[in-house]
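Here it is: the structure, laid out below.
Note that this complex is displayed minus one protein chain, with the remaining chains in position.
Labels A and B are assigned to the chains in the order they are written; within every chain, residues are numbered from 1.
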Amino acid sequence: MPASRWEAVLAGEGGQGLVVGGVILGEAAVEEGLQAVQSQWVLGSAARGSLSRSEVVVSAGEIAFPRVLRARALIALSPEALKRHLGLLAPGTLVIVDSDRVPEPADLDPGMDVRSLPILREAESLGLGRSVNVLALGVLVGLTGVVRPGSVRTVLARRFGDKAGPNLRAFRAGMELAAGSSSPPSSSGQARP
Amino acid sequence: MSLDYRRYLDETALPLMWCPGCGDGTILKALLEAFASLGLERERVVVVTGIGCWGKADDYIRTNAIHGTHGRALAVATGVKAYRPDLTVVALMGDGDCATIGGNHFIHAARRNIGITAVVSNNLNYGMTGGQFSGTTPAGSKTSTSPYGHAEDGFDLCRLADAAGANFVARTTAYHYRQMVRLIKEALLEPGFAMVEVASPCPTYYGRLNRQGSAREMWRSLKDRARSVGEEGGEARTGVAPGQRPDEEPRSKPADVIVTGVLVRRTRPDFAARYSDVCRRAMKEGGGEAQLDAR
Partner (left out) sequence: MQGNEAVLEGALAAGARFYAGYPITPSSEIAELASRRLPALGGVFIQMEDEIGSMAALVGASLAGAKAFTATSGPGFSLMQENIGLAVMLETPCVVIDVMRSGPSTGLATKPAQADVMQARWGTHGDHPAVALVPASVSECFWLTVAAFNLAERMRTPVFVLSDEILGHMRERAELPDADEVEVWERPRPSGDPEGYHPYRPGPDGVPPLASFGGPYVFHATSSMHDERGVSANDAATAGATIARLEAKVENLRHLLPSPEVVRSGPWSEVSGGDRSGGRVGAGKRSRGPARVLLVAFGSSARSARQVMLDHTDMDLTLFRPRTLWPFPEDELRALVHDHDVVVVVEMNRGQLVREVERVVGGGRPVVSAAKSDGEIITPGEIWDSLVEPVSGGISREPGLSPLP
């Protein structure tokens, strides 16, 4: 894959809004003049409780192949969300897991940049349980810088209009959670495309 | 009797293709006479047929017409009526078309209460393909595909239409011409789904295989067995099929009594009325504008 191609997977349970989280990330990239492709997949007949994922490819150039083959970053908000996507990880992949829901994956390649963070708890404690997707997105953007925070805020304001407030707060909380997260030995999940 | 019906008749297509003694020619005339007595404009009538003997009726009709696929007349008619609720839409089907291959469309058209007039010629078998049993053939009947007697019961089409929610359900026989015209006229005026079932003789197949005598005897039998709603033996609200009473065991002979007349009359709002409410709500809520995610 060309070096400029940046791929990520946002996965969790249906109802956590991660499909929309991926859409927002893609829109933020487009906001910056980048190309972005987002795909989604929901396992099971209901959007609630089942495995749900959003794949996002961001690139400065043409994106032909639309799907993720080698994730530079993975968000996993449920144990299943991590387990199902291990095959996409490579040394240096940024793996963001929810510290309460996802047990520390013992068999994970030591070269991964794993960040176990209390994403769901943080969202609940701030009364932003319905914006957990945007909070997780804040963590991802905070740790990778794949898009500028301002671009995400622009998209949030456009999408949610009068109701953007909680989402903007959730995004900021995610960014702060990322900033407080211990610095990794490698930072391969970073770098803008 | 007025000859006005002839303006709906394509006389160049005559003579009729149906067998001597068939009821379909009489039903055709009753339909066209109902058109004439309501003064319908040819341009504003769409007749939709399926496949079968009665499904050939469109060949003789000078209104707009679609001769469609087997069993799908009501689905095609639904497309016409949903897009142009101002037109008079008529579906002509036999028992094979309506009650058998097209049974699903039939119950859903009745449930949807879409303003189509279905005129069903029920002769208890598939005439066009050589007298095989259909969804209304009574148990025990001999047909081309039930040489030892039919192992299944037939539908009572009127009860089926009633249960599915049709606003207007009526039955008559090919013999009872004046009643037939009257019932078809009423059906054409009904805003919701309307069905007129016509018990019709098939002397070529059903009658011959089941020893019902000559065509003349089959017509006489329709006359003798018919009981208008309200007459003795005809009090049942939804009536019974030409083949069977609801309370009796499956039997090999057509029923002793054919209950005729208007069996169901409802005032449920029709599809067009309900759908125009939907449109009003949609316009109020601005549903015409893009409300799409992730442009």
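As a working rule, contacts are C-beta pairs under 8 Å (C-beta built on N, C-alpha and C of every residue); 3 or more make two chains touch, one makes a residue touch a chain.
Note that this is a predicted model, so its numbers are computed, not measured.
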item	value
Candidates B:A75, B:M128, B:A215 or B:L263 - the one touching the absent chain	B:A75
Selected from A:V23, A:V102, A:L156 or A:A170 as touching the chain missing from the view	A:V23
Hidden partner chain, residues of chain B it touches	13, 42-44, 46, 48, 51, 58-59, 62-69, 72, 75-84, 86-87, 104-105, 108, 275, 278-279, 281-283, 285-295
Hidden partner chain, residues of chain A it touches	1-2, 9, 23, 26, 30, 35-43, 53, 55, 61-70, 84-85, 87-88
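Operating definition for what follows: only the chains that are shown with their structure count from here on.
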item	value
Centroid distance [mean C-alpha coordinates] between chain B and chain A, Å	60
